[in-house]
Every structure is written in structure tokens, then in C-alpha cells.
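Heads up: the structure comes next, in C-alpha cells.
Showing just some of the chains, left in place.
Note that the chains are named A and B in the order they appear, and that numbering of residues resets to 1 at the start of each chain.
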Amino acid sequence: MDLYGHDLICTQDWSVEELEAVLELAAKMKRDRFSPRWTSILQHKTFLMFFYNPSVRTRQSFETAATELGGHAQFLEPKTMRLKTATTAGETVEDAARVMSRYAHGLGIRILEDKIGAYGEGDDLLREYARWATIPIISMAHDKYHPCQGLADVMGWLEHLGDVRGKKLLVAWGHGALARSWCSVQEALLIGSRFGMDVTLAHPEGYDLDPQVVEWTKGNCAANGRTFEVVHDVTSGYEGAHIVYSRNWMSPDAYRDGQLHKQEEIDRALRYPAWICDAAKMALTDDALFTHPMPVDRGHEVTDEVASGPRSVIYDVAENRLHVQKALMALTMGSM
Amino acid sequence: MDLYGHDLICTQDWSVEELEAVLELAAKMKRDRFSPRWTSILQHKTFLMFFYNPSVRTRQSFETAATELGGHAQFLEPKTMRLKTATTAGETVEDAARVMSRYAHGLGIRILEDKIGAYGEGDDLLREYARWATIPIISMAHDKYHPCQGLADVMGWLEHLGDVRGKKLLVAWGHGALARSWCSVQEALLIGSRFGMDVTLAHPEGYDLDPQVVEWTKGNCAANGRTFEVVHDVTSGYEGAHIVYSRNWMSPDAYRDGQLHKQEEIDRALRYPAWICDAAKMALTDDALFTHPMPVDRGHEVTDEVASGPRSVIYDVAENRLHVQKALMALTMGSM
């Protein structure tokens, strides 16, 4: 298996064996974080980071990852880059991607929420860069997928459960003054189902995710002989769950007329206060772990009691962002 | 003495011996700036820098310090970080600090002037980060203190005077179209008095500093058998001084109703044109050094003649920011 030069836009594009190779290397890197085995992998090499949207963990974990591999990550904000878009003149993606391929060894892109006018535009942009660049394109979260989050999630679940095959994953919608992208939850559905979990998706009516992702998840579960179900009540999904993933996401109506109707989504999301992960619901599970990609909206998506409780793995999962990204960069850009 | 893992929010929190350890190492690092003894101390390690307020010297000297120790400093602007504040939803300091502790080996925070609504809020924020983070929290200047400036000041004074014990430090208010924070001058009072100086604080009526800081300074002087005095005339403080520190600061009335009344402060500060450090006043001193944390407001806080004169140590002190910060990072985050 040789992952050198591969793009990672969605985990569904990679084989389970390839994803396992990343997780295996990430686990070694976590055990022996500053080993000389890793610290020269990207020595003197550059990873470009395009942040259309700001970020805390993604910025910090990617930039730290490059540093720990001996390389350097450049923090770039495309708003200052005179790039061509639907509405502004500027450089074509072809020209930008071809030149960047001469300078750098990888390019990460983050594009979410209000930086797009319709669901899918972010994914289109990443695939356009992938078309022209000769270096790997890595999603640092975009409208459709968040593959590094998915890898970090599974790494954390494996650390705490030993194995996830045959375990039940609940992905539950959470309320709050929020209109969050679909990328993290969609990635969780895809990667959880790839790794052999039973998957339950729970949300109020009207909060459907991308039908293609739901279809893939169903197919992944079927291929592994596992179950997939969608429920619309608050509690039934919790029964027997081993992992609970409670997170807000916007409705399919969020993008209309070329823009995100954020306030409308926030108003709508506040109408479902029962959709919070709390101790009473967690009591219905099979002593489930609580997982979340952060930032956590405490008091809305989940109570403090659960988020800071003994079964919460949120900090471990967040830490794993660093390790899976190091492994990913090493395998796709380094000399491994 | 083991400083590994220690926060530095104010020099008054550290013992004189600990501060001297920083200064001693800083002097060695200055003598032999790129020695292999130092260049691997933070190798592959990350220092996070939160700039709520912009900066020239602080940004450059911290980022350069990390580079010279073999590590990397990440420049972060919290306004893009979706953190929870009094007025905005977002991530709690607990969650942010716990995750950052997994990625980085230290966290610097700068928060001043208009980024707070009342004196003390910046200090509260740093102490809240210190509460949750398991890595050192370093003040890069906040409303109350500026410990790295204080260390650089003393390092420069020692270089030029040999010893500061028994020497007279004048900290004098300067006029100008400014409303500067109290952090640098308060730190100078504290650290000067810790190191055995006689201290005179000179300012117009109505420009009192934090009573706690004045109390500590008085106590430090008393513990060393030195004098402390406050004067409200322009010239008397200069008599017999060995070091003159002339700098604008805002009045205690600057923060009211949860905000900084900057224009009012500027108008007020311009009413005292006699409060400028000039050659005539310097002639009253015992051939005093002129010191200032920069940026200098030439023509208001001090004349060009004095700022660029033979007794000015402003560039040496500014350079020392680099060396004391390298020493501080080495001792609190590195493997020394």
C-alpha cells in the first residue's frame, strides 16, 4: 500500500485498509510522540493551509503536526489571495494549484457555512484543486466531509473500547443557537459504518442529512452485516448504545437563493430543547462513551455533567486530531 | 529550583531567586545566541500565542525566541476563534485550555485596552486559562502586568549599571495623545523594588496606579531597606535618579460602564505638556539611563534628544525581550 500523493477529501474515497494504516501509524506516533522516527519526515517541507473559515483545533493541530514532523505549515486566508470565485475576478484554480504544487508538499482546505452559497460548493472547490494540483489535497473540514475528524473519532473510540465492530453508534441531533455544518456528523456516520458498527441516526423531522451519505452509510452497514436505522424521537436511539455523538446540524433548508439563512436556522434549532444529551438519556445506553468533535455547546447539545463526566472522550478525540493528521501527512507527503 | 510547568502572569508571583535564574540564563543566551546548548530546547515543540491585541515587538520577539530554541510559535487571533466571552456564545476556557494543553507546550496571551471592559478582566482571563491548562501560561502583556518587559528592563539596567541595588528608579508619567495600559509601568515598579532599588513614582494628581501594586512596591522596598515615594510635580523625582522611565498611562477613570473611554483619556493626557522627559530634567539626575518599553511617543513622553541620546538604553532593553523570553520558555517548557 502506497498512499504517497493521495488526496483525502472523504474517508469513503479510501479503503478500510488505507484508513487502518493511518490509524495504526497514528497510534505509534501517539505512544512515542517526538521519536526521531517521525521528526524528519517533513523536514524543510511546507504544508499550505487555506482557511476560508477560521478554526481553533484544526489550525492548531495541523500546524503542530507539521512542526512535529520537522516541517512548516503556512497559515493562509484566501480572502486576501485575489483568487477567482463566482463573483470576483482573480486567479484561476488551475493557475493557483499548479504554482502551489511547485512550492509545497501538501495543501489543506477548510471551507464551511457562510463561505459557500449552496451545499456542495465546498466539496466542488476541493475537487477542483485536486484536479490541478500535483500535491495531496487534504480536507480540513468542508461542507460535506471532515475526514480528519472521522479518523480522530474512531481512534478515540478504539482506545476506549478496544474494538468497535458490532458496537452501536448513536449520532443524535442537538439543539442550540447554532447552524452547524454537516461535515463532522456525516463523516462519523461513514467511518463508523465502515468500521463495522451498528449505526442509529436520530434527529427531529426535517433535519435530514445528505441522501448520498445516508445511502453510503446504509451500504457500509449492510456490507458488514450490521444494522442502520433513522429515528425521529429523542430517546429510543440511546438504548443499548456504546457511543453517543450529540451534535447540532443545520436543516436541508439552510441554503436557499445562494446563501445561508443562519438566523432562521438558529431560531428553528432552538425549538427542540428536548434534544440534548443528558445523564437520564445516557442511563439508557450500554455505559456509552460520549463523543463530540468540539467546540461543544454545553447546555444545548449536551449537559456539563455528561460532557465533563467520566465517560466523555472529547479531549482524547481532540488530541487524536494531531496524531491522525501527523500520520496522514507522513503517509501522503513524507518519505515513509 | 525547577521552573518547569510554571505560569508567569506577574513577576511578584515568583521569588527573586527564580527571576534571577531567568536573567542569568538570558545573559548566557545573549552572549552565545545560537549555541547548540539552546537550539534544541524546544525542538519540534509548539508555543501558542493569543493576540487579543496586536503588537510589534512582542510578536516578533516571542516568535523569534521559539525559532531560536528550535521550536515554533503559532500566531493566533482569538477574534477568529469562536471562544465564549461575556457577550458571545462559544467554547469555554476549560474546553479550549484542556485541548490546547494536548497540542502545545506553552500558551502566551496578550490582552489590553479596548479588548476588556474593566481593569482586571485581562488578568482574570489569564488566571482562568492557568486554572485549566496543564501547560505554562505566559503573559505577553495584559491589563495588569507585563512580566517579560519587567525582566527585559532589569536585564538592560544590569548590563549598563552592573548592579541596581541601592540605585534610584524614577517611573514618571508622560503626556501625549495616548491612553496606555498600566502593565509595563506596574511591572517596572514591582521588579525594580524586588531587586533592591529606591523607587520614585511621579505623576499628575489623578493618575494613580493599582493600589495593590503600589502596596506591593512599598512592601518590596521596605523588605530591602529601600525607600518608596510618590510625587506629583514634574521635576523633583529626577533628582539623583539612576534610571528614568517616562511613559504615558491612562487614569483610573478610563474604564467606566464596561468600556474604555479612550478619547476622553487622550484629551486629558494632552493637558500636561510639562510631563515630558527632556535634557533639562535629565540634567538633574545622577547621569541616569533613559529606559522605555517602546513604542516611544517621541515629542510627548520624551524628547528625541533623550530617546536617541547616549544614555538611552531603549534598543538594548527591546533586544532583551528576546533573550529573557528564550530563557523563560527554556525553563518553563523545555528540557533544561
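Rule of thumb we're sticking to: contacts are C-beta pairs under 8 Å (C-beta built on N, C-alpha and C of every residue); 3 or more make two chains touch, one makes a residue touch a chain.
These numbers come from a predicted model, not from an experiment.
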With 2 chains placed, the number the full structure-file assembly comprises: 3
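Quick note on the criterion: only the chains that are shown with their structure count from here on.
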Separation of subunit A from subunit B, taking each centre as the mean of its C-alpha atoms, in whole Å: 41
Subunit A partner contacts - residues on subunit B that touch it in the complex: 43-46, 48, 71-72, 74-76, 80-83, 89-92, 94-96, 98-100, 102-104
List of subunit A residues in touch with subunit B within their complex: 34, 39, 54-57, 59-61, 63-64, 67-68, 70, 72, 75, 177, 294-298, 308, 314-315, 318-319, 322
